[in-house]
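Of the protein chains in this complex, all but one are displayed in their positions.
So, subunit A:
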Amino acid sequence: MADKNGFFDLSKTTLSRRTALKGLAAGAGLALAPGFVRYSQAQSSAPIKIGFQLHRTGIGAAYGRWYEKTSAAAVKAINDAGGINGRKVELVIEDDGTDPARGAEVVGKFAKQHKTDIVFGTLFSHVVIGSAPAAGENKIPYFVVSEGHHVASTKLNRYVFQPGITDVKSQIQSMAPWIAANAGKKVTQIFPDFAFGYDHRDYLPPALKAQGADVIAQIAIPPTESSFTKYFPQIPAETEVIYHVMVGPAVLTFVKELGEFYGSQRPQLFGFIDSLEAVDVNSPGLEFLDGSHFWEGSPRYAQPDDTAAQKAYRAAVGIDDNGAALGDPKDVSTAAHMFGCWETLYVVKKAMEDAGYKGPEDRAKLVEATEALTEFAEGPEHPQGPKTFNGKIHQCFGIQNISKVEGGKLKVVHKTKIEDGLYEPEGDYTTQAL
């Protein structure tokens, strides 16, 4: 820019600021433009668009990455076999930032801007609960893979489904008979002092009581805590089993400090693999877990009795026998949960076929067709195992795995029955208007 004498003067920035602002405004205008283009309705031969609400950033990013891989693999398999109702399936991805407010916006974006047929995805309970009203208001079916009890609690709405993964209440209830019979009758629970921990706090004691065992102490640890040693003296001396469900990066410190506290003489340990999803069980500091047991939705490590369907699923998703990415042994998957994406997409396929789904105008039919489903047989579409589905509470029920840490691997030692996880329905979504 030239000054009044016609010389370039870099110290005078007035013009450059203006130019910069103009540039910003122009850039913003340009970038805004695509968002305002009205999208045409999908034609019958156009792909079925599935809005994938994904934890790409935020605390759920590790889960999100594997949810994305698994879903992409399932969509490829579905498309290779002819798609749904003769139409290809396309995933439209939006990041929810693992944030409930953004999650709700993303659901609105799928419904109104991308005009997807359904919304699918996400894990973290608060994002699902935060997004559910947007799904109900937009009358767009919302298939989640969250494992929270929120869907089955019937506190959400008729458009929210969880057909591909069991809920935490069912999982906990299924664990109780095995714990009481094999680990011990006096149980101390250690859990994070927020909703995920409260599910375990509330559902385990009655389930154990029914098996003749007792929770003798419950130790809630604040989510901000980074050292745990001071809580361990609260564990009663007569404890036979420590039931732990710590999650997040602090879990390594938790296990290490528990090991230092007990040394070689420890009670039985039972935990939920949620603590160690995407974490190598051979990580330094986790040696103390050797010989302990974990719940797994789907086994991380290949098992000798894996079905052909399980083997095909693992190959399609791209995980090796240790549950890590093929070619990158350090990239450990979230195997215990991500199978839910695969299975949910196949439930969507089945429901769309049953409903004769053609486009968004058939969303209500799709809801009813999903509610009419009752069973999913074990096989390529449901490699984790057989399931039943309760259309009134929009929740599936299935088998659970209990695995022992042995030689740095998780070996399945017990599979529960579907009946172990059944409970009385708490409501009925089908009474709500569509």
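Definition applied: contacts are C-beta pairs under 8 Å (C-beta built on N, C-alpha and C of every residue); 3 or more make two chains touch, one makes a residue touch a chain; residues count from 1.
Following the convention adopted for this analysis, contacts and distances are computed from a predicted model.
A.B. asks: The chain that is not shown, which UniProt protein name from "Acetate CoA/acetoacetate CoA-transferase alpha subunit", "Dynamin", "Heme exporter protein C" or "Branched-chain amino acid ABC transporter permease" does it carry?
C.D. replies: Missing chain, per its UniProt entry: "Branched-chain amino acid ABC transporter permease".
A.B. asks: From the list A:104, A:258 or A:369, pick the residue that touches the absent chain.
C.D. replies: Final answer for the missing-chain contact: A:104.
A.B. asks: Would you mind spotting which of A:53, A:70 or A:125 touches the chain that isn't drawn?
C.D. replies: A:125
A.B. asks: Contacts of subunit A with the missing chain: which residues?
C.D. replies: Interface residues of subunit A facing the absent chain: 17, 20-21, 24, 28, 31-32, 34-36, 38, 56-57, 94-95, 99-101, 104-105, 108-109, 111-113, 125-126, 129-130, 132-134, 136-137, 148, 150, 155-157, 193-195, 198, 222-223.
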